[in-house]
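Working notes, beginning with the structure itself.
Missing here: one protein chain of the complex. Every other protein chain is in place.
Labels run A, B and C following the written order; every chain starts at residue 1.
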Amino acid sequence: MTLNSRPARPVLLGQNQYGKAENRVVRITRDGATHHIKDLNVSVALSGDMDEVHYSGSNAHVLPTDTTKNTVYAFAKEHGIESAEQFGIHLARHFVTSQEPIRTARIRIEEYAWERIETSGADTDAGSRAPGADEARHSFVRQGRETRLTQVTYDGERWEVVSGLKDLVVMNSTNSEFWGYAKDKYTTLKEAYDRILATEVSARWRFGWSDDGQPMPDWEESYDQVREHMLQAFAETYSLSLQQTLYQMGARIIDNRGEIDEVRFSLPNKHHFLVDLEPFGLKNDTADGAVYFAADRPYGLIEATVLRDGCEPRIPVDLSNL
Amino acid sequence: MTLNSRPARPVLLGQNQYGKAENRVVRITRDGATHHIKDLNVSVALSGDMDEVHYSGSNAHVLPTDTTKNTVYAFAKEHGIESAEQFGIHLARHFVTSQEPIRTARIRIEEYAWERIETSGADTDAGSRAPGADEARHSFVRQGRETRLTQVTYDGERWEVVSGLKDLVVMNSTNSEFWGYAKDKYTTLKEAYDRILATEVSARWRFGWSDDGQPMPDWEESYDQVREHMLQAFAETYSLSLQQTLYQMGARIIDNRGEIDEVRFSLPNKHHFLVDLEPFGLKNDTADGAVYFAADRPYGLIEATVLRDGCEPRIPVDLSNL
Amino acid sequence: MTLNSRPARPVLLGQNQYGKAENRVVRITRDGATHHIKDLNVSVALSGDMDEVHYSGSNAHVLPTDTTKNTVYAFAKEHGIESAEQFGIHLARHFVTSQEPIRTARIRIEEYAWERIETSGADTDAGSRAPGADEARHSFVRQGRETRLTQVTYDGERWEVVSGLKDLVVMNSTNSEFWGYAKDKYTTLKEAYDRILATEVSARWRFGWSDDGQPMPDWEESYDQVREHMLQAFAETYSLSLQQTLYQMGARIIDNRGEIDEVRFSLPNKHHFLVDLEPFGLKNDTADGAVYFAADRPYGLIEATVLRDGCEPRIPVDLSNL
Partner (left out) sequence: MTLNSRPARPVLLGQNQYGKAENRVVRITRDGATHHIKDLNVSVALSGDMDEVHYSGSNAHVLPTDTTKNTVYAFAKEHGIESAEQFGIHLARHFVTSQEPIRTARIRIEEYAWERIETSGADTDAGSRAPGADEARHSFVRQGRETRLTQVTYDGERWEVVSGLKDLVVMNSTNSEFWGYAKDKYTTLKEAYDRILATEVSARWRFGWSDDGQPMPDWEESYDQVREHMLQAFAETYSLSLQQTLYQMGARIIDNRGEIDEVRFSLPNKHHFLVDLEPFGLKNDTADGAVYFAADRPYGLIEATVLRDGCEPRIPVDLSNL
């Protein structure tokens, strides 16, 4: 909370931040005829000595959001985009160290993945020019599966990097049960001994790295490994509740990735209900050929933090607004 | 953070919550031939003594999310829906007081507004039956402007009620300037002395009410008044920055509504750029008939808390994930 | 279908069109201190002698989509925006008459409505400048209810104007029944004698006007009247099926608005199911206080054309892709 020095103001200004959100930046690097894409959505949030712009409208301390946008594009050119995390670190450091009134910078980045298109290697018809076996070196299809995320925060001394992903939809078509739960007068649910377990993973994980003096993690390697551990834990856990699966996913990350101290999940239970086909003389149990209704709303929503013993939880609990 | 009693577990469980999200409930009350609608989207999040379900999958402490859904519908019938806030209070109290392992309940509600359709009062043709002047008493059109929000949290002793709205798009077509800002080598923005100021308001306000012993605010009256003050402050502020307008909106609420202690805003600056028509021999300044390009991304994003002197800020700062 | 003059081409080009879609244009007109907004989303589609650009990539006949965008903004300045329809007519005429290879222009426009913010007329605090009773003359809130639509097509001789709306959500909380339907072995639905009827109206209506020699309709007046007739017909029809309501809505328009020859509706049946509360000892019939579950998917989808006797149907049947 910012304290207001003027006497007798009954309404105070609390935490505040500002910046340009959703700067869509694509950078193409060329390795001979082979191209590489980085495709980011970068949001900048700055805070510091900003009382006056709120109280009187004086912009003397305000670097325009338009300037923060320009900086994103100029830095992409000048420094390249080694990883989303590294790019966020460059930006955050710049804002905090170059503008005196700015004390803290938070950079949030979404990253979209692309795969190469496999080509035939054959010549094409007369309507096109000079294609060859190397065609796919500059041709891509957007993967569309999950969105990679990172948030880098810097206050001039300490770094906090929280990476993650969203929109990753996964399903186990068996090895999930749900029974032995508490019951009250509003309980009608029947116990299930073989159900579909499906969710759309939203996860954030916080790195222990916080200081320029420490060696920096390999951000790209870390992302790939965390994602794989998470998926494998989902797949390999025989689940008695989505909470149990969530904990296994987090524990697998903490156990295997020393650079991660804390993980937060928001897991909607994407219900798949066995359809009652008895009125039509059809048996629809979970044996071969089961038919499910994939429901939209309402859905169970399971959220939790999993963290390394001795570490403080710092990821905000509300990844969802619902 | 929940402590794990087992020895030597290196991975701990932190904050966790679960429940059924997005229960869409509509209730129609009949006042003779005149009907009234309450149209809500209710999300339940419960927390408490939930270690075991995460560690071992034992559901003994878990009231199923399906049961929380049933409770929403049953309570809508039994207790009615006086207001979103009052309905949330009923639900939160029930979960915390009826299930021993549940220590805290958080109920989030979206409310959609409906208006009556004005009818002609005339008889219609032979295809319909018995219409009359009272027809519109049961006919509605969804307003679609903003979505009303509330969040009720109860831990068995204290209440916290945070209400709000989202999706409210407003515009001042003049009386907005932006100049005198900090400049660095990446600054190219030109100063503006007459610009459009438009935003999509996302706001949350926290009530001082926290105890069953205190008189409860009139939730419906409060919402209408807060919304009106906020809109008027937006309209009546001659703006030198969106931050200044934001503060005025918050201060107007705090000044006028004693039941509110804190307001948090997330205000995207929905840029409307004057189109450069000089290449076509057309002058396009802000005088009569100005033509603007309404941009999507990127956008400025201004967020701040405004609070009553002496009160602690408690609304989380991240209303947006960008 | 365009015929290809080259010998022996086995793959032909059929109908094709191109242009710039979703040009977001806002125009502010000033009537002294009172401002007025027009807020449009304009999409241009041009077709004509375009074989070569498809077969060989020669752009000689192609006016760039960027130019069509510039034209939208320049015309907004030069000609103003009297109505969406009139603006579309200006644009379509321009493209067809100014570029020889372009034979047909189709302009689609979405229009967003704004209402004035009511202000207090009172002075505000020291943080703002010189407000007065006239403040609201330039302050607006976006209505958000329905989106107004128009499509203007011109081939150099004939005009076709199809206007409409989408996203208009309406509900009758009673005066709807559904019974006496066909049954087969898969029918389990129970007959209903008092149900909620709710839909999200998507409608298009075609004007008889097609020739510059004919007097042009008053587009703004027409829209307001069509919308009102449609809403009143919805409200006043005692409904035995959504099809019957749809027909009444269309017939009311055709009967009352001589300028309209044809109406097409796509009406999802937004199901509101009475919740079964018997397991909890609660009776939940349609009397006072009924509680409904508002379902998302699946939904009934009712689509039909209603047209003036003697007119040909020309509105495409597929307003939805589902």
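Keep this in mind: a residue touches a chain if its C-beta (ideal position, glycine included) is under 8 Å from a C-beta of that chain, and two chains touch if they have at least 3 such contacts.
Source: prediction; values computed, not measured.
Trainee: Considering the complete complex, identify which of A:S43, A:Q99, A:N172 or A:N269 is in touch with the unshown chain.
Mentor: Of all options in A:S43, A:Q99, A:N172 or A:N269, contact with the hidden chain holds for A:N172.
Trainee: Can you say which of A:A60, A:A192 or A:A294 touches the chain missing from this structure?
Mentor: Considering all chains, including the one not shown, the answer is A:A294.
Trainee: Contacts of chain B with the missing chain: which residues?
Mentor: Looking at chain B, the ones touching the missing chain are residues 55-57, 127, 185-186, 188, 279-280, 296-297.
Trainee: Against the chain that's been left off, what residues of chain C make contact? List them.
Mentor: The missing chain touches chain C at positions 1, 9-24, 43, 45, 50, 53-67, 69-71, 74, 98-99, 101, 108, 178-184, 186-189, 239-241, 243-244, 246-247, 250-251, 254-255, 262, 264, 268-269, 297-309, 313, 316-322.
Trainee: For review purposes, identify every residue of chain A that touches the missing chain, sorted by number.
Mentor: Against the left-out chain, chain A lists 24-30, 35, 37, 39, 70, 73-74, 76-78, 80, 114, 117-120, 124-125, 127-131, 135-136, 138-146, 167-175, 196, 228, 231-239, 244, 247-248, 251-252, 255, 272, 275, 277, 279-280, 282, 284, 287-296.
In this text, only the chains that are shown with their structure count from here on.
Trainee: Answer with same or different: of all residue numbers used at the interface between chain A and chain B, are over half used by both copies?
Mentor: Counting shared over all numbers used gives more than one half: same.
Trainee: Chain B and chain C are the same sequence; what rotation (0 to 180°, nearest 5) superposes their CA atoms?
Mentor: 180
Trainee: Going by C-alpha centres, which chain is most central here?
Mentor: Per-chain C-alpha centroids ranked by distance to the global centroid put B first.
Trainee: Could you work out how far the Cα centre of chain A sits from that of chain C, in whole Å?
Mentor: The computed centroid separation for chain A versus chain C comes out at 36 Å.
Trainee: How many Å are there between the centre of chain B and the centre of chain C, using C-alpha atoms for each centre?
Mentor: So the centroids are 28 Å from each other.
Trainee: Could you list the positions in chain A whose residues touch two or more of the other chains?
Mentor: Within chain A, residues 55-57, 186, 188, 297 contact more than one other chain.
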